Structures are given as structure tokens and as C-alpha cells.
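The chains shown are only part of the set, and none of them has been moved.
Chain naming follows the written order as A, B and C, and within any one chain the residues start at number 1.
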Amino acid sequence: MLELFGTSVNLAPIWLTLEVAAITTVVLLLLGTPLAWWMAKMRSSNKVLLEALVALPLVLPPTVLGFYLLIVFNPTGPVTEFLRFFGFEGQLTFSKTGLVIGSVFYSLPFAVQPLMHAFEAIPQRLLDAAATMRAGFLDRFFTIVVPLSQRGFLVSATLAFAHTVGEFGVVLMVGGNIPGQTRMVSIDIFDHVESLEYDQAHILSAMMLIFSLCVLMLVYGLNRRFGVKVG
Amino acid sequence: DTANIAVAANFTKTIEEIGQLFEKETGHQVKFSFGPTGKLYAQIKNGAPFDAFFGADEKRLLKTAEDGIGIEKSYFVYAQGQIALYSANYPVAEHALEVLKEAKFNHLAIANPKTAPYGERAVAYLQKVGLYDGVKAKLVNGESIAHAFQYVVTNNAEIGFVALSQLVDPQSPVYQKGQYWIVPQSEYKPINQGAILTQRGANNAAATAFMEFVKTPKAIEIIQRYGYNVQ
Amino acid sequence: MILGNLRLQLGHFQLDSGEFALPLQGVTVLFGRSGSGKSTLLRAISGLDKQTEGQLRVNGEVWQNGKHSLPTPERHIGFVFQDAALFPHMSVKQNLQYGLKRLPKAERMAAEADFNAIVMRVGIADKLDRGVNFLSGGERQRVAIARALLMRPQLLCMDEPLSALDWRSKSELLHLIEEVVAEYRIPMLYITHAPAEVERLADRVVFMKDGRIDTIETLQEALARPDSPLFDDQGAVSVLQGQPLPSEEGLHPIRLGADTLWLSEGMDTQREQVRARILARDVSISLSEPQDLSIINHLQCTILELLPSGEQRLLVRLQMQDGQKLFAEVTRRSAERLQLTAGRTVHALIKAVALTE
């Protein structure tokens, strides 16, 4: 609990949000990097379909997305069964895992698009040159691609993080709003509004607004200065 | 023990107060997840880890029993919501029906009659007293009773059917401001808010204890203080 | 030997080299119009394009067999790109060491022993700690060449290494590449658009056209026809080979059989053979040995034939006393006045200053 302008603010949802956003960002970078690389190198017209699929969360209502994730990740559903088969225990939804999964889907375009653009901007010749100097694929990836797409990774990570922080619909559906476990800031703001605690809602909203603005300015600053494409 | 309990959003403050008392007296822990009743139902149906479900109506609670998730014999009505007509400027305390009949206001806020019992009862009452057609064009539907209340509080609707609980709460932004009129309980079918224990909660001491605790006079006192009736 | 027959489809462009055989020694230049597929062929030979199909054997080793291809890192080649393709996030030294670290132990030791020599040779010893973005175009190419040389490749590929440079850097680097070729004796595949580079470097020329190999000729064959694709707006060119002699009075003689050709520009007298490139329009013809004339080089020649060149000009093909051929361009009017006919013995006059090694 924190006292701010005479109003006590429960910090647990903030920490949880930051934690989930951090984990989501890591997961997104781990999954998004190969996906973005693959997309960057694709030439076929499937690429258009894949790009559209990745971008889908940008235009779908989050509650709709959340509702279907809820159905797909149902503990008796096929996805969970499949994972059980590999020794997975526990449940995908209504836990931090659920929050992370939901956020990963929701923030996917924000992570994949800047990475893809960064990868596309790496001149093929540099990779060719490395290949003639006896560097294999992974060697080239880590010694040439990664250092040269630093800014792409940074933009990707900050956008994914910020977007997860601002996430509401999916998280509410998939997470279940359990205090300390799945209640994130955006839901908390809403609970405050519901229970007529407008002061707390205002304070949390202001914090979120300032945070988002800072993150975006960072991203666009990098973008201007280093020519990383965003979004 | 710790119990996770899903609670209809309108009951947020009340149940938090009961919960604190409960934790102090029994040493059990309760965690509340708030949300629209339909969404909570969808979550429970898809494996949400809730030990008990305090809804805003009866229908969706009993449906959980039908689905084999809720335990039918644990079902009871823990509160009856009271509808109040609130306005900041119209003399509703004395002349509610006249105000409704003249219908000089631009917007009358209610909760969505399709999804929220408060809205449904408000519409039924208006139909019963023959005023529905006169105000039909001016109705605006909040997604929940809290949302309907926001419309009134923010002045977007001059008048609205809200829950009495939202007016009598000392923290409420309209506490002792404006005027309200409690629609007599005899005029509409009671808004029975039902609670049910889930299969998951059957073995949870905290959940079962809480179900009982809500029926104790101490709890009832709190419920009534927040503007609900208890049978 | 490089024996191959490679096919590669890129969008609408189809490379289909046809069977070809190239000796794995000296400099082989790929020459052809823009879009004729030079770069594509070189990339196919280097294994940089995964969709390549066909056959390729280099020094007996199979590099390509049908769709199966040996990965580039295992082909042990060096590649110098038009824009150097230095790694922008590394210093010059790191660029040079990138490949070294990936060599097997024994080779690495040998390469590291060469490090200083190569760096000195290429002229970047004082720039090792610079970031590559702070180098001029010429310096960048030097680093790229050193980087490729350090890998001790069995084949060195260069795709227009000079075309992005200004004329001064071009001429310095051409000199460097020439020396590197003579010194390290690494077989080289070299792409260029510039006839001057072909004439300086090539042992043989692969002419490409519409995605196929048109002909493969030695440099002498390629320069013998008056309509050679190697002639540009400066007209016909002859390349004379000779032995360098010690300089005298600031002039640099080359022995061409019994004759001596005087150059005003210096050259490496250590080399056995040097080339002099002479524009046909810089060669005049005199019937008698001229006196009182600032032109120093007077070579006795026999007229082989007179070829029309443009409306009012003739290209005179001359044979020198040591058998090498030389083109001279004269106006029809002069040819008539001097009564030039095949078989006649004349003196070819070449201003010393007009020669470039």
C-alpha cells in the first residue's frame, strides 16, 4: 500500500503487471525472433497471410480474442491435453501462465513487426560475407544479425512491454481477476471505478498514462535517430 | 485455507468488507475476483479456479448447477438488490413518477436489461406503471449497474435507475448529493443475488465457511448497510 | 579446374550457364552488360544462393550436385563485394579477425602469422582500431581485401570491387589487386564493367549474355577483334606485355623483344611481366623515323590490315617486331595521304606520357 495524494494505492497489481509484462516480453522475444526472421526471409505470397494473422490482434476486439482463448485453453480442451501429454501440470488459464499466454497473443504484432523490419533491413551481403568467412547459420545469427538489430529488439521489447501493461480485455477474460495472482493494473483501475473509488482509479490511470507516454517517446526517439521502423 | 470466490461486480465493496471480517474471525483467507456475471460464468465453465460464485442473478448461478459445476444444494440467495431512481437535479425524491412521465430529461440510464437484472427489473417496472413507452427513446444502457451509475455520475445522463448500494456508500461520489427514490420492492420481482458453491470448493474449508458466514447476522448487517435487502 | 553447369531461377531471371571449364589459376574476369547474370553466376559458384541447381566441381571437390550443395562456409573461398560489406558493428581489426577465429587451429596459426604482413601489404596497418564507418571508400575495400586474403581462400571472388570508388582510389586499388594477384597467386574470379580493369588484370574473359556464358576467351583473343566488347568510348585498345627494365632518367622502359617502350609512370621492376595499355587513338603512324619530335616511342611495325572505324576513321592493325599486335587510329585522309596499305612497314609513334602500366 502506498499513500499518494491522501489516497492509498494497492501496489500488488502494479508489481504483478510489471512481472507479467516482463515475462511476456521475454517470451515474445524468444518466440517472436524466429518467427520474425522467418517472415523477414519469406518471399512467397503466404507471407501476406502470415503478416495478417500476426497483426490480427490489432483489429480484433480483445474481449472476443479473450473469449476464444478461454475456450481453447480450457483445462479439458485439446491444447491442455496435448501439453499434459508432455508432462505439463496445472492449468493454462486463470494463472500467471494464462495472463502471459493471453498477453503474448495480444502483443504479438508489437513484438514481431519491429523485429521483422529490423531483420529485413540487414543487408544480405553482410550475411553472405560472414558465410564466406566460415560462419554457419546460428553463428551468423548471433554475431551479425543480433548486434545489428539491437534497436529493433529494444523497440520490440519496449512496445511489447508497454502494450502488455495496458492490456485489459484479454487479461480479464483469461486471467480471472484473482487478487495477487491475476489482477493487473488495468483491471484494478476498472474495479476501482466499479466500486466507486474514483480517486484510486485516477491515480492509477495517470501513472499508466505517464508510463506509456515515456515508453512511446523512447521508442519514437530511437526510431527517429536510428531509423528503426515501429509498428 | 484460502478460497477464490467469483463475485458480481456490483457487490465489490460489500463483499470486501464481509471478507475482512470473515478473515479476522475465522483465520481463513478469501480472494475475490470481480466481473460481470456472464463473464464469470464463462470463466467457471472453462475451468476457472473459483470455489464459490456470488452472482448478480439466479439464472446464471443455477446454470452452473445444471452444468455440473455448481453444487445445487449449496445455493442460496445472499442479497436482494434494491433499485433506486437517482438524479442530481430532478425532484425524484418526491415526484419520481411525474418526472418520469414528463420525461424532460435527455437520457435515462439503466443497466443493460439483457445482461443485468437491475436493468431488466427497471424496464419491467416502467412497463408495469405504463411509462416505458414514454422513456424508451431516452434509455441508455450501461453494460453493468456500475456502468449505468457512471453515466449518471458523469452527468452524461441526468437521471438513472441505479442500485441503492451505490447511493448509500459514504465513499460514493454522489453520497448525500442529489435526490433518489427507492422503488418499492413490492413493485418488482426481487433481484435475487444467488450464491453457489462449486465442486471445486466443496472440500475447501474456507469456501464452505464463507458461505455460512454470509448468512450470519454480522454479515447481514453489512449487506443491509450497503443498501441490499436480505430475506 | 572449375568444371560446372549451373542453373538458378531468380524471379523472372534465369541463369543457365551451360557447361563451362575454367583453369583454377590467374584472373578470370566475368564481363557482360548489366543484368546479364554475372553476379548471379558468381553467387551460384560461391554457394550463396540456396536455389542453385546443376553441377560444380572445383579442384576435384564436388560443390554442387543437382540440388545438393556444399554450404558456403565449407567451400573455403574469399569474397569481396562492391560495397566491401564490412561488419558495421566491429572495428577494422574485429572485421579482419572474424574469419580467423573460425579457421581450424593449424590454419589459424598460419593465418595469424601472416596477419601483420597482409595488413601492411594492403596498407591498413594504422587503421586497425578504427570503426569501419570512419573509413573512406578506398580504405573500406582495402579492409575487405585483407579480410578475404587472411582466410587463405582457394578461390577469391570479387564482384565489382572498384566500381563505387572515385578515380584516384580506383587506380590505387587496381594497383593493389594486381600486386596481390602476382604475390599470393590465388586464383580469382573478378566481375567488372570497366574495360581498363579487364585489360590490367584478366588472363581470360568470360563473356556473359542473357544469363548464359557466351564465350570464354583469353585476353589477347578478346582484344584482337576491332569490335571487341572491351572497347568503350575511348575506342580500340591494345595491351602489350613486356619485361620491365631498370628506370633511366626518370623514364621506365619495358623490353618488347628487340624494341623498348618508354613509360613515364613507374612500375614494379620485380615482376617478370608487365602490361602497357595503349589507346589506338594515342598511336600515330609515320612513314619515316621522325626527328625533332617530342614523341619518344617509335616502334617499327608492319601493317596487317586497315579496318573501318566510324565514318571517317580507320583502325590500323600493326604487328610489332616481337609479334605483338598494336592498333592505331588514323583519319581516312591521313591514310590516303600516307598511302597506308597492308604489308607496308611504318613507325608507330606513341607519346610516352600516354601510357599507363
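By definition in this document, a contact is a pair of C-beta atoms (placed from the backbone, for glycine too) under 8 Å apart; a residue touches a chain by one contact, two chains touch by 3 or more.
This is a predicted model, so every value here is computed, not measured.
This structure file describes a complex whose protein chains are present as A x2, B x1, C x2, with one copy per kind shown here.
As a working rule, only the chains that are shown with their structure count from here on.
Chain-level centrality, scored on Cα centres against the all-protein Cα centre, points to A.
Note: centroid distance subunit A to subunit C, computed from Cα atoms, is 54 Å. With each centre defined as the average position of its C-alpha atoms, the distance from subunit A to subunit B rounds to 35 Å.
A straight line joining the Cα centres of subunit B and subunit C is 88 Å long. Counting partners per residue, subunit C has no residue that reaches two or more other chains. In subunit B, no residue reaches two or more other chains under the touch definition.
Note for the complex: subunit C touches subunit A at residues 43, 46-48, 71-79, 81, 83, 85-89, 98-99, 102-103, 147-148, 151, 153, 157.
Contact residues on subunit A toward subunit B in their complex (touch as defined above): 67, 70-71, 73-76, 91, 93-95, 172-173, 176-183, 191, 193-198. Taken together, the subunit B residues at the contact with subunit A in this complex read 4, 6, 9-10, 12-13, 16, 31-35, 39, 42-43, 46-50, 144, 146, 149-150, 166, 169, 171-173.
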